[in-house]
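Shown here: the complex without one of its protein chains, the others still in place.
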Amino acid sequence: MNKKWLSGPYLFWAISFIIIPLVMILYYGLTTKDGSITFENILQITTNTNVKALVLALLLSIVSTIICLILAYPLAMILNQLDVNQNSFIVLIFILPMWMNFLLRTLAWQTLLEKTGVINSVLTLLHLPTLNIINTPYAIVLGMVYNFLPFMVLPIYNILIKIDPNVINAAKDLGANSFLTFYKVILPLSWPGVISGITMVFVPSLTTFVISDLLGGSKILLIGNVIEQKFTQANNWNAGSGLSLVLMVFILLSMAILSKYDKDGEGLI
Amino acid sequence: MKKFLSKFYLTLIFILLYAPIATLIVLSFNASKTRAKWGGFTLKWYFELFQNDAILEALSNTLIIAFLSALIATVIGTAASIGINAMNRHLKTIFMSVTNIPMLNADIVTGISLMLLFIAFGVRFGFSTILLAHITFNIPYVILSVMPKLKQIDQNTYMAALDLGASPFYAFYKVIVPDILPGILSGFLLSFTMSLDDFIITHFTKGSGIDTLSTKIYAEVRKGIKPEMYALSTLLFVSVLFLLIAVNKVPKQRKES
């Protein structure tokens, strides 16, 4: 059986375009412009601006992840109870918005959230207080939830549809009411999907620079913005790489947690 | 009551997901140039769109890169899946871990790492660097779509084909491919969509002188988005919507007859 060799091109590709580039970040992050080893780039994280940016990014991404989880779990449960034949239809509903550009979709929230925007016009019409969250961290959280919600829904949904209905019947049969059935059986069994979802929402939220750019009025700096500016404006690749290495600590941490709970990656797609 | 609540909740989420899209569609018919004001209904932007060479070029770049990267990723990824599936547990785990890296890693880190690679090896930034980057982040989507289908295949069917005199290639083509085809197709479509929707990785790997729709929109954010962009996105969205409805309708009718 020489089928193994079919993955040869991929092996070459993965080494060239996944592994070596990561080594490059490590190299740039640990050296100065003239090539000598330093920890200076990594220590840049301790400057006042950068600590603030990292803490704010952590805060906003954690809040977004929690909101996504709260919104997505009941949603996945409702979707699971729909007709099984609609499986691909459900996935499509979440994939379809991606055909309208990510930047435009996010920008559209500006139109919706503006002082005289659609949402506020409706609120005024109903004699309700207006919502003034554009260019605040709240708008950034909204943008994160909006963009990354599908990545929380789909993994949970994918796990829920695999649970044998008889396992849930068995819990009821043994005397569990709806709450206990959920808490003792459904929730623990769906854990891999939840962890996948958390990772898939937390990492892009933590590292985004686009959403904060578009909805934060370019006054709010997240760690992603800082890194992006180091590359595109300051042309300081070493500092940018050093900060990326700090970011990767958080990413690696969540990847490690994920691989512990979802060994087969069954919750990913 | 419970049913009503479910429906109500689904509707709310649906509104959340599609409100921005509806907004963009409305804006594409807005005669006023600014987002903030409604200046009456017009089809002007749809006509002007086809005179705007810069946007049309960005569109063609976007589509060509999406198609090529999805195609190449599908070929490499499908072959890789079959190879990985034939490996022992240990090797399989290593390969799948590497595959998960671009999936789980932050786009900004992937983009930066590729940018540094291209700089270090003196590759000229442009069409080819975007293409290489897109293939890289698309392959995992293909592998993760095809692998589950491969796992479902009864190994004996391939053996049976060989036993009945088929050559390994013929057996593969006639027995394995039809079974994993849905996975290959969904991997391709997912890749195409991801490539189309990508901004961050393209942003770091494009260099100057070339634009995709995403990077063009990003450049316009400060100056104000040209309404032709709304018209173009509306056209893209609506055509995909109709395509999907058509694709979903066909197999259903076949089943009924």
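Per-chain numbering from 1; labels A and B assigned in written order.
Here, contacts are C-beta pairs under 8 Å (C-beta built on N, C-alpha and C of every residue); 3 or more make two chains touch, one makes a residue touch a chain.
To be clear about the criterion, contacts and distances are computed from a predicted model.
> Out of "Spermidine/putrescine import ATP-binding protein PotA", "Benzoylsuccinyl-CoA thiolase", "phosphoenolpyruvate--glycerone phosphotransferase" or "Cytochrome b", which one is the UniProt protein name for the chain not included here?
UniProt protein name of the non-displayed chain: "Spermidine/putrescine import ATP-binding protein PotA".
> Using the touch definition from the header, name the shown chains in contact with the chain that isn't displayed.
It touches the following shown chains in the full complex: A.
> May I ask which residue of A:L174, A:A234 or A:L252 touches the chain that does not appear here?
Checking each option in A:L174, A:A234 or A:L252, the one touching the absent chain turns out to be A:L174.
> Looking beyond the chains shown, say which of A:N2, A:S36 or A:N166 touches the absent one.
Considering all chains, including the one not shown, the answer is A:N166.
> Please output the residues of chain A touching the missing chain, sorted low to high.
Chain A touches the missing chain through residues 164, 166-167, 169-177, 180, 184-185, 188-189, 191.
Going forward, only the chains that are shown with their structure count from here on.
> Taking the complex as given, what residues does chain B use to touch chain A?
These residues of chain B touch chain A: 6, 9-10, 13-14, 16-21, 23-24, 27, 35-36, 76-77, 79-87, 91, 95-110, 112-117, 119-120, 132-133, 135-136, 139, 141, 143-145, 148, 190, 193-194, 196-200, 204, 213-214, 217-218, 221, 225, 229-230, 233, 236-237, 240-241, 244, 248.
> What does chain A use to touch chain B in their complex?
Against chain B, the touching part of chain A is residues 1, 3-11, 13-14, 16-22, 24-25, 28, 71, 74-75, 78, 81, 88-89, 92-112, 114, 116-118, 146, 149, 199-200, 203-204, 206-210, 213-214, 224, 227-228, 231, 237, 240-241, 244, 247-248, 251, 254-255, 258-259, 265-266, 268-269.
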